[in-house]
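All protein chains but one are shown at their positions in the complex.
Take a look at subunit A:
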Amino acid sequence: MNVLAFLIPISLILGGIGLAFFVFTVKSRQYEDPEGDARRILSDEYDDHPKPD
């Protein structure tokens, strides 16, 4: 049964990481334009140089 001592924390931590990422995506408004985001991956434009402010 000692294996439980590892497995339960591991499962909770993994789930917690997933939840933390989800919270991050909601906070950074990544669900505002689902349709546009699905199409943007087809675009050749790369915005790796953000516009200077």
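Here are a few things to note about the model shown:
As a convention for this text, a residue touches a chain if its C-beta (ideal position, glycine included) is under 8 Å from a C-beta of that chain, and two chains touch if they have at least 3 such contacts; residues count from 1.
Just so it is clear, contacts and distances are computed from a predicted model.
Here one chain is missing from view; checked against "Spore germination protein KA", "XRE family transcriptional regulator", "ABC transporter permease" or "Cu2+-exporting ATPase", UniProt names that protein "Cu2+-exporting ATPase". Taking the whole complex into account, subunit A touches the unshown chain at residues 1, 4, 8, 11-12, 15-16, 18-19, 22-23, 26-27, 29, 31-36, 39-40, 42-45, 51, 53.
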